[in-house]
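A single protein chain has been omitted from the complex, and every remaining protein chain is retained in its original position.
After this line comes chain A, so read on.
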Amino acid sequence: MGFPTEMFTVLFALGRLPGWIAQWHEMIKEPGSRIGRPRQIYTGVVERDFVPVEER
């Protein structure tokens, strides 16, 4: 059709648009719909004290 490769994903977006809109409608109309807010498993340092920059 003559589209440059950078336009391929744009054409994908054109096609996907009604799906995005339909899924957005379904989500917003769902009774008791909540904000998406996952949890995490924290694997970092538990606690340490701040050291001023001159002492690092």
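Here is the rule we go by: a contact is a pair of C-beta atoms (placed from the backbone, for glycine too) under 8 Å apart; a residue touches a chain by one contact, two chains touch by 3 or more; residues count from 1.
Here is the rule we use: contacts and distances are computed from a predicted model.
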*Of the options "Heme exporter protein D", "Citrate synthase", "Nitrogen fixation protein" or "TRAP transporter large permease subunit", which is the UniProt protein name for the chain that has been left out of view?*
"Citrate synthase"
*If you put the missing chain back, which residues of chain A would it touch?*
32, 34-54, 56
